[in-house]
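Every protein chain of the complex appears in place save one, which is left out.
We call the chains A and B, going by the order they appear; numbering starts again at 1 in every chain.
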Amino acid sequence: MIEAVGLTKRYGAKTAVYNLSFQVRPGTVTGFLGPNGSGKSTTMRMILGLDAPTTGQVTIGGYPYRKLPNAPRQVGALLDAKAVHGGRHARNHLLCLAQLSGIPARRVDEVLGVVGLQDVAKKRSKGFSLGMGQRLGIAAALLGDPQVLLFDEPVNGLDPEGILWVRNLMKALAAEGRTVFVSSHLMSEMALTAEHLIVIGRGQLLADMSVRDFISANSADFARVRTPDSEPQHREKLTAALTEAGGQVMPEQDGALRVTGLPLPRISDLAHGADVRLWELSPHQASLEEAYMRMTQGAVDYRSTIDQRAGLQEQLPPGAVPQGQMPVAGQGQPGWYAPPPPQQGGQPFAMPQPQMPQPPQDPAGTPNPYAGAPQPPAAPVPAAAPAPAPDLTKGATDNEDAAR
Amino acid sequence: MITLDGLTKRYGEKVAVNDLTFAVRPGVVTGFLGPNGAGKSTTMRMILGLDNPSGGAVRIEGKHYSQLKDPLRRVGALLDAKAMHGGRSAFNHLLCLAQSNGIPRARVSEVLDTVGLTAVAKKKAKGFSLGMGQRLGIAGALLGDPEILMFDEPVNGLDPEGIHWIRNLMKSLAAEGRTVFVSSHLMSEMALTADHLVVIGQGRLLADTSMSDFIRQNSRSYVRLRSPQRERLLDVLHEAGVGAVEARDGALEVDGTPPERLGELAASRQVVLHELSPQQASLEEAFMRLTAESVEYHAHSDRPGGAVPAGEPPAWGEGWQRRKGA
């Protein structure tokens, strides 16, 4: 169990982490999310006693890390795969660590076997690929058979097999009753691994809840409905019926309809009432990524804009698609990130306590489905309007990696 | 269009790339997949003329890379975010690339703006985080507004906003009719980005198909049915000779029958359906199955390393070592 209470870290005038309070409980994989520069690494470093908090405290099993009796056997961490002396053999690297904390040498060979590095145990880690370095780092984290594990971007550089392995390893460690705390930028990966989420932005807590709750709180579930391809008038008819019943309907790329605001049985009944046969009626949940994007808009340091290609206009290839077509839900359109919805104003994270920003949709009584419908994140902004870049001036100083 | 014709690369005894023949077509995002050491990077380097093939050839619109005039205007590539001089500012890095291909100076500021690095344009690249370096590399690829783009692990080090951005960038580039070739280890990411897949293993071509075909061929897909009239639905299915399996949550799962047919069937027999959803395995599962099979085939060794049940991870790298021993 990791517990942070009022954790704050200032570097001079800059506040990296502000008044963070959360608990990471044993038995589940807890994901730790946030944009670049949000204070994730700083928090991880404070948990491990590498940085001292300015105020507040963070404890592991009730003790600050530096006061933990035999810390390496209670806490294992993978922070940076490159934090290894490159000239040392993989096995010797682990042996050093093991001897420091009184772990038998036998355990070293054990963990090398677990991560699949036994064949290269005698090679210098200098020659390791990023993926091999990552395996070595995981081996080091597992060395003391600890109850609490921290992983920072564990799948970096791994191939698909390694990614699958790490994911299953983390789940298995949690299932054994251990505390597993993982940070990652890969939402799709996190959705498969974590059960619980802690989200921070600008050093403050944005959310501390289960993945499922997080997704439903920050996005809308929807249904995908498909009518027979041969009868387009049925599609029109169904769209009308669904809209009349208060649903919001958007076309998808392949001709299906994305329906929000109506439960599946109701859609089924409405289709039946309109005498429309259905070829598909499937429930969908928005992705973790969509939910995350909605929540953290505005807390991003480097925002990309549309490629204007001013100097190279004549180079536009023949197949260029004109901008400004009808918005299509989902994919295939230049999905530059839409500006934050007006409801959220300019400061979605002003409050220190985790208060969920309002999901920007208005569930009922909105007549125009395009105006009131939850904007899917891929909705195109008007052509040639660069997304706002709220913080470009802060630049590299705001980036946690670059700051060091 | 990138055309590979019997492309082969040997390093001494070791064959890194073995007789690869495929084409990367414009208008779609083509994913390039394979386990570590499969030869992906070597192939990409040969496309760019950085490595010389031992056999076969790779052509870009029918020409060798070295025959292209101002190649950055034809092909943009992100191979390695660190392929730049750390002491040079982001702006100057792009400027020297632009000048070597006669690209106007104004374009440099433009691509910096596109990738969101304008504020740090004058900063030295060595102070950049991995994600910022990646953005600078992407800016370099976009510089000449090329019809062909190659990205090797583009989301490495990017934060979620960056990942989302690069994914949509690649899709919109493809939608404009460009050729987009992207390698990645992140199956879940690839599933969202690519339309077409090229899969290699041990330097050999394993698959060259559309994403949906790939998943269909390499995994189980089925249809989930839910109905308030469950018994009646079972009868109807039985009469029509369609086998259904009960899922744990009370839904029915039907293999091998398209959802269209099930929808028609239910409509004609007046069965109310509350769910009719086609289910597909993930790209990851399909990929694991395909590469595990190829591994097995070559090594004649124990069990397939396919989709592993959670809770009991196999020793990491079992398949990896199998391959090495093969």
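The criterion applied here is as follows: a residue touches a chain if its C-beta (ideal position, glycine included) is under 8 Å from a C-beta of that chain, and two chains touch if they have at least 3 such contacts.
Heads up, the rule we're going with is that contacts and distances are computed from a predicted model.
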{"item": "Record-based protein name (UniProt) of the chain missing from this complex, from \"Ribonucleoside-diphosphate reductase subunit beta\", \"GntR family transcriptional regulator\", \"ABC transporter\" or \"SufE family protein\"", "value": "\"ABC transporter\""}
{"item": "Chains on display which the left-out chain touches in the complete complex", "value": "B"}
{"item": "Absent-chain contact - pick from B:Val17, B:Ala38 or B:Met84", "value": "B:Met84"}
{"item": "Candidate in contact with the missing chain, chosen from B:Asn101, B:Gln229, B:Thr257 or B:Ser282", "value": "B:Asn101"}
{"item": "Residues in subunit B touching the chain absent from view", "value": "45, 48-52, 65-66, 68-72, 75, 77, 79-80, 82-89, 92-93, 95-102, 140"}
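Just so we're on the same page, only the chains that are shown with their structure count from here on.
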{"item": "Between subunit A and subunit B, centroid-to-centroid distance (C-alpha), Å", "value": "20"}
{"item": "Interface residues, subunit B side, partner subunit A - complex", "value": "26-27, 33, 35-36, 73, 103-104, 106-107, 110-111, 113-120, 123, 127-132, 135, 142, 144-145, 147, 155-165, 167-169, 171-172, 175-178, 185-189, 191-192, 224, 226, 228, 259-260, 263-264, 267, 272-278, 284, 287-288, 291, 305, 308, 310-321, 324"}
{"item": "Contacting residues of subunit A [partner subunit B, same complex]", "value": "33, 35-36, 113-117, 119, 129, 131, 135, 155-166, 168-169, 171-172, 175, 185-189, 191-192, 224, 226, 228, 264-265, 268-269, 272, 277-283, 289, 292-293, 296, 300, 302-312, 315-321, 331-337, 377-378, 386, 389, 392-396, 399-402"}
